[in-house]
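The complex appears here minus one protein chain, its other protein chains still in place.
Up next is subunit A:
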Amino acid sequence: MSIGAPDSSVGIEEHPASAEPVRASGVAHGKSPTRIAIDRLRKDKVAIVCACIVLFFVLVAVFAPLLAKLEGGDISTFNVKLVDEFGFPTIGFTSDHWFGVEPRTGRDLFARWVYGARPSLIVASVATLFGTTVGVVMGLLAGFLGGWVDRVISWVIDFVLSLPYLLFAIAMVPIVESWRGGAFTLSPEEQASTRFYVLIFVLSFFGWAGLARVIRGEVLSLREREFVLAAKAIGVSTQRILFKELLPNLVAPIVISASLALPAYVTAEAGLSFLGVGLIEPVPSWGQTIATATNWFKADPMYLWLPVIAITILVLALALLGDAIRDAFDPKTRR
């Protein structure tokens, strides 16, 4: 358009408002974003395989009592007859004991393996859920509200990130046990449940800060975008702006973080149990089995390999699935 007088021949009549080309309506549309993401996930073979593997482990954990019953074993019966005087099991894989028996005690390994999937998945998913929720809310508030709220939350994030996580995890167990009256007065079940909750608390307490920081950064850049201003100009409440306008734009970092956290927590649970600060007898867990099995590795390698393989496959499947979900939710990736 020139500075000169507008040419009268360029008028409204020649340019009807709907002059822009209308796209062919044959293109697929009318799908919700979740629907599109699921459709794209379905086409991803790796995602399908990984989802099946994760589902398999979830089913194993859920139906652990049923599976153990099917096999005929249980987690706590000592079969002293099945081990020799040095503690080595005298049987391999049999129809009674599908994965053999534990050295020294002779407990059924299949039952302990299927029950062992439970703490891994429960601890990891509860800690992920809790850590992600707190992280997202804190990050949203800090980033969007700014000012002193941001300063306080950022300080807490830095503080949490500066704490040594492993020392904390190790120190928490005796502290909480002493709150409950000391380790000697507690029954093994009480001790085991204490450790279970301490584990979830420690993992989620250290898990939210990193995500909160990522979300805060994302929100800082998103809140300057004009669609947020447009929502404000319309009169949308802060709560709605946070959760309806901003949150859907944060799906990618949240899914990435959760998909990294879930396998990391499975490993962390196993690792802490291996170190002796995680779950203890009588609750069976893979990490604890690995810890015991290292002593018997030369004589009975399968004792070690079963939980190790299970953890490796589960962690790998979770990580790849998270990757695939992120790709599916991102409208920018076209694969």
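In the analysis below, contacts are C-beta pairs under 8 Å (C-beta built on N, C-alpha and C of every residue); 3 or more make two chains touch, one makes a residue touch a chain; residues count from 1.
Keep in mind that, in the parts below, contacts and distances are computed from a predicted model.
K.L.:
UniProt protein name for the omitted subunit, picking from "Na(+)-translocating NADH-quinone reductase subunit B", "Na+/H+ antiporter subunit E", "Cytochrome bo(3) ubiquinol oxidase subunit 3" or "Dipeptide ABC transporter ATP-binding protein"?
P.N.:
Checked against "Na(+)-translocating NADH-quinone reductase subunit B", "Na+/H+ antiporter subunit E", "Cytochrome bo(3) ubiquinol oxidase subunit 3" or "Dipeptide ABC transporter ATP-binding protein": the hidden chain maps to "Dipeptide ABC transporter ATP-binding protein".
K.L.:
For a quick check of understanding: of A:Leu66, A:Leu161 or A:Ala230, which residue touches the chain that isn't displayed?
P.N.:
Looking across A:Leu66, A:Leu161 or A:Ala230, the contact with the absent chain belongs to A:Ala230.
K.L.:
Which one touches the absent chain: A:Ser125, A:Ser154 or A:Asn249?
P.N.:
A:Asn249
K.L.:
In terms of residues, what is the contact footprint of the unshown chain on subunit A?
P.N.:
So the residues of subunit A touching the unseen chain are 1-8, 10-12, 15-20, 22-23, 25, 29-33, 225-227, 229-237, 240, 244-245, 248-249, 251, 331.
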